[in-house]
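Every protein chain but one is kept in place in this view of the complex.
On to chain A.
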Amino acid sequence: MASSKASRLGEEVWKTRMDKVNAELVVLTYGTIVAQLCKDFDSDYIEVNKQLDKMGYNIGLRLIDDYLAKSNTMRRCSNFRETAEMIARVGFKIFLNITPTVTNWTSDGKQFSLIFDENPFADFVELPDDGRAQDELWYSNILCGVLRGALEMVQMQVEAHFVSDVLRGNDTTEMRITLIRYIDDELPPEDD
């Protein structure tokens, strides 16, 4: 699907097929989740990142069905570049009403970046001034897990992590996504 067509699709699904709620309800709920994790793990931010990624993974496993049903795209992307465009222009659009920029491709077409000009989760957020959070916590790390889980369900094993975040004082928020492999359809277990 051409990227302009993907944008139109994302826009249309967002406008006509998605139930909406006030953004601040979602933002504040996410905030309380991260805050609770920081408390439970005694500000071990590395562990908080892991937990967020895990939660995101669980979400991704279920979200992909929702994505396929709502976007009604029952055709496989022809390559990873198309996948990237669909994630940005349809996936992020219909769930979070944002369209991150796809960029910084490696020449083998297996690794790209999503740049988030807007990140609704980061509204109202300032990381703790404890000399560690800005170096260790990836506040929106749940999004990495969502991508990993959702793509796994459509036979793509990926690795995703943030490389910069405005909450850490960087000028951009950037996630790096790498295609590890396409997962072969596994044979169903032998029926003994």
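Note that a contact is a pair of C-beta atoms (placed from the backbone, for glycine too) under 8 Å apart; a residue touches a chain by one contact, two chains touch by 3 or more; residues count from 1.
Here is the rule we use: contacts and distances are computed from a predicted model.
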item: Name per UniProt, for the chain absent here [options: "Cytochrome b-c1 complex subunit 2, mitochondrial", "Ras-related protein Rab7", "Trafficking protein particle complex subunit" or "Adenylyltransferase and sulfurtransferase MOCS3 homolog"]; value: "Trafficking protein particle complex subunit"
item: Selected residue (touches chain absent from view) among A:Leu28, A:Ile46 or A:Val163; value: A:Leu28
item: Positions on chain A where the hidden chain makes contact; value: 14, 18-33, 35-36, 40, 51, 55, 58-59, 62-63, 66, 94-97, 120, 123-127, 129, 131, 134, 142, 166, 168-171
